[in-house]
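One chain of protein is taken out of this complex; the other chains stay put.
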Amino acid sequence: MTSAVELRGLEKRFGKTGIIRGVNLDVRPSERHAVIGPNGAGKSTLFNLISGRLVPSAGSIHLRGENITGLRPYEINRRGLSRSFQVTNIFPRLSVWENVRCAVLWSMGYKYSFWRNVDKLDDVRERTQQILEQINLIDRRQLPAGVLTYAEQRALEIGVTIAGGADIILLDEPTAGMSRSEAEHAVSLIRRISEGRTLIIIEHDMGVVFDLADRISVLVYGQIIATDQPAKIKANPMVQQAYLGATAA
Amino acid sequence: MSGPTTTMLPSANRTSIGARIRSYSLWIGAGIVLLILPVVFPSGTAHTTMCLMAIMIVFALSYNLLLGQTGMLSFGHAVYYGMAAFVTAHAMNWVVRNGAPIPLPLIPLVGGLAGLFFGIVFGSVSTKRGGTAFAMISLGLAELVASSSLVLRSFFGGDEGISTNRTKLLTMFGWDFGPQIQVYYLIAAWCLLCMILMYAITRTPLGRMCNAVRENPERVEFVGYNPQTVRFIAFSFAGLFAGIAGSLAAINFELATSGDVGIGRSGVVLLAAYIGGVGFFVGPILGAILVTLLSLRLSDVSEIWQLYFGLLFIGMIIFSPGGLSGLLMRHAPLWRGPLGIRLAGFGKLLLSYLIALIPALVMIAGAVLLVEMVHHVAQKTAEGPTMHFLRQNAWTIDTRSYTPWIAGIVMTIGGFYLFRMTWPIIERAWNDAAAQTRRGAV
Partner (left out) sequence: MAELIIISTLNGVLYGMLLFLMASGLTLIFSMMGVLNFAHASFYMLGAFLGYQISKWAGFVPALFLAPLIAGGCGALVERFGLRTAHKHGHVAELLFTFGLAFVLEEVIQIIWGKLAVDYRVPPLLDFSAFTVYATNYPAYKTFMLLFSIAIFVGLILMLTKTRTGLIIQASLTHPHMVAMLGHNVPRVFMLVFGLGTALAAIAGVIAGPALVTQSNMAALLGPILFVVVVVGGLGSLSGAFVASLLIGLLQTFAIAADWSLARIFGQYFQPASGTILNDIWTVTVAQVGPLLPYLLLVLVLIFRPTGLMGTRDT
């Protein structure tokens, strides 16, 4: 069975500083895989490498068996991988509707078309509507994205990520900064949208992680020290020492 | 959370005949306006002015495809305008020389193709980068082309440029396009066509992604688009329409000169687009009209009109970076609710503007007086110390006496303070209007 995402000996150095120092990871198709670890471990860097934002210093990245090392982000996205950002990265002055629609267009095959009226494209409109309803922002669709509340923007961030129909989704701390109830909503949303898809999620909220994940990888100082099911990770002494603490819930 | 709802949203595809007519009515209206304009303003100068405005509208709209739509600041857009003007002049001469059966109304196509060609060639290298680098490349390319105009004399015609004769082409319906009115209709028709086409482009997937690239080029990559390709295509279109504008100019003036590719011309279109407002489609149209009017009329009023022009530009950047259209659209949220409330709120607001206008005008008059006097004293010593205003009036100002200087200073400073005092009045009128709309809109 080919893994959805496979990292082999992945390394990333900035100057002499090694951030990712030899990572091997195997994410299975349709699994929900969490990546946890202390601050500065390199989790976002890992996402940047997988999604093409950064080029690895060494090692390789494989998407469903295809070597995608060094490809540009849009080339990787067109192969069915989509990611969200820890710091909300949307189109602030475009409306909420427009934000999602922009993420829909390529996957529907319209590419750089300059001869079709985008308002008359039924399939685009239906999909945009569907996504907005999923993320519960349908009533705010006319507002410029920049005026939404923080939690709404995080929801939009997820919406833009999934709108293209990618089947491998990377979410970077999607519930960061949210209150308990907002986080609960976000988690149920994430659970719904990752149905039948491969999900890799970076999270600090252990409740979310243990609730959602099929498997967890622990990243410490640029290396993965353990990959296993949640219960076994909780019990792992190395993980407890490095991250969870001896009295983990 | 329930599944997708089944109700259709207002933005659905149900375009009834009524809705269709409403969206086309704007363009039909524009067409009618363009048709009857020369009848409303029948003088020769008016016709010339309108021709210049229409050309500038196409040029400024093409520039806004870059700046307002895709966020690309170019300092060398006149390259495509000017090169197309030269190609058009050469093409027209070729047609006349060889008696080819091509009527004048088809000639702007040549300009468009030339603009597209150079847009593609130069765009392929310029659009690799964005932001400041792009602006610098555009400046460098513009200077390159402008400098080569001195070297490649056969194409650019040296100092005299390339002249042509628009009346010698195949006539259409008895029109040889000699009279200005006939040229006006040709230019106006192309202007309307270009406006419609450029607006249509903003409603396509490409147009939407241009906006996305403007907002966040990085995120665009993560939704599957290559921002460089988007920029390149936008750039090529901008070149195409700038080419049509240049072509119309060559037809209008029957001349193409090296000034058409110069930094000066690039600066004017930038000013026009920005003053009009780059955030709205109609912005560059407003800016083009205003800038053409100012550059034609102001020069009659004052020799140093370009200074006022530049100060207007800087003022716009500091006080209203959204330009004229941005300023107008800020009032849009107030235009809601029942008609009575709308008019009442607006009425009070306009009144407050009028009240503020008086000291503002006094302040501006005082400043202009001082600047003109300084200019007179510094530069026009041959004319003697007295200034004359307006040819008919016998208004004279003796720059040697203290009175006009003191008057100028008092008017400027006093006017400014009085103007400051009216700002709370405007604020109050605005708040009242906003509160009323909120109440009325419930």
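Here the chain labels run A and B in written order, and each chain numbers its own residues starting at 1.
Just so we're on the same page, contacts are C-beta pairs under 8 Å (C-beta built on N, C-alpha and C of every residue); 3 or more make two chains touch, one makes a residue touch a chain.
No experiment lies behind these values; they were computed from the predicted model shown.
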Considering the complete assembly, the absent chain touches shown chains B
Of the residues B:Ile17, B:Val40 or B:Ile318, which one touches the chain left out of the display?
B:Ile318
Taking the entire complex into account, which one of B:Thr45, B:Ser147, B:Ser401 or B:Asn431 touches the absent chain?
B:Ser147
Considering the whole complex, which of B:Ile137, B:Ala272 or B:Ile397 touches the chain not shown?
B:Ile137
Option from B:Ser23, B:Thr45, B:Gln306 or B:Thr396 whose C-beta touches the chain left out:
B:Gln306
Footprint of the hidden chain on chain B, which residues?
67, 71, 73, 75, 125, 128-129, 131-133, 135-137, 139-141, 143-144, 147-148, 150-155, 263, 267, 270, 274, 304, 306-307, 310-311, 313-314, 317-318, 321, 371, 374-375, 378-379
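Simple rule for what comes next: only the chains that are shown with their structure count from here on.
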Where chain A and chain B are represented by their mean Cα positions, the distance between them in whole Å
44
Which residues of chain B touch chain A in their complex?
1, 3-5, 9, 11-13, 200-201, 203-209, 211-212, 215-216, 218-226, 229-230, 233, 237
Footprint of chain B on chain A - complex, ascending
51-53, 72-74, 77-78, 82-83, 85, 89-94, 97-98, 101-103, 105-107, 110-122, 125, 129-130, 133-134, 136, 138, 160, 163-164, 188-189, 192
